[in-house]
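Before I ask anything, here is the structure I am working with.
A single protein chain has been omitted from the complex, and every remaining protein chain is retained in its original position.
And then chain A:
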Amino acid sequence: MLRSCTAGLRSLWALRGGREGVPRPSTDLQPAPRLFSAEKVIHTDCALPNPSWSKDLKLLFDQFMKKCEDGSWERLPSYRHRCAQISEDFKNYFLEQKPVKEGRLSQVRLFTRGFEDGLGFEYVIFKNNDEKRTVCLFQGGPYLQGVPGFVHGGAIAAIIDTALALCAAVPGKAIMTANLNINFKRPVPLCSVVVINSQLDKLEGRKLFVSCNVQSVDEKTVYSEATGLFIKLDPEKKSF
């Protein structure tokens, strides 16, 4: 029985409660321990500096790691692949729709982690649980281009969805994106670093209202502003 144990987000998984000795599965998801005691998964945490990270990104990363020292902030790990066990459980218990062509799905990757270092989304998310907000440091690589020289609006939408989802994430519950509204004020130059500040504005039953802005490192430029609505899935209702 997996009810409250499995959690799925449209964009990310965010369950807390990983305990000692239990391997952490993919994509920011810390599962309930009993699901994974028999599973061994090899995974790389992508939310850590690599050679493609610019100086700006590394500097900001270090600043936020300092903030984590007193426990007020935490760095959220992020993996490329999802644990197979969790995928099965999610499919069986949460959704009536059956995905097609199972045979082709052996090579799945989380969309925002499916690129080689530096080419796509380079990002790390820090969460402040008391203040219910997250900060996402994002560097958009050359494969995210839209208008030449700038990051594709859709790539910005994808990383905003990711940042908002983790902000809205509730321990032990699955959530899904219902709405996203983004106002683009300035195009983001390709390969630059931006900071996405998200916060939980309101909680109404199963509805989670979140908002964020996308700014330059020096906070002088606002690139976009967005609001989002996420819904807590109810396993009893099997819908959202």
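Definition applied: contacts are C-beta pairs under 8 Å (C-beta built on N, C-alpha and C of every residue); 3 or more make two chains touch, one makes a residue touch a chain; residues count from 1.
In this section, contacts and distances are computed from a predicted model.
Chemist: As a check of understanding, state which of "Thioesterase domain-containing protein", "BolA-like protein 1", "Glucosidase II subunit alpha" or "WD repeat domain 54" is the UniProt name of the chain not shown.
Modeler: Matching "Thioesterase domain-containing protein", "BolA-like protein 1", "Glucosidase II subunit alpha" or "WD repeat domain 54" to the record, the invisible chain is "Thioesterase domain-containing protein".
Chemist: Can you say which of A:S78, A:T162 or A:S198 touches the chain missing from this structure?
Modeler: A:T162
Chemist: Decide which residue listed in A:S78, A:T112, A:T134 or A:S198 touches the omitted chain of the complex.
Modeler: A:T112
Chemist: Using the definition of touch stated at the top, determine which of A:A47, A:L190 or A:V210 touches the missing chain.
Modeler: Checking each option in A:A47, A:L190 or A:V210, the one touching the absent chain turns out to be A:L190.
Chemist: Pick from A:C68, A:L180 or A:L203: which residue touches the chain that isn't shown?
Modeler: Considering the complete complex, A:L180 is the one touching the chain left out.
Chemist: Spell out, residue by residue, where the missing chain touches chain A.
Modeler: Residues 8-12, 82, 86-88, 90-91, 95, 97-101, 104-112, 114-115, 119-120, 142-149, 151-155, 157-159, 161-162, 176-187, 190, 221-222 of chain A touch the chain that is not shown.
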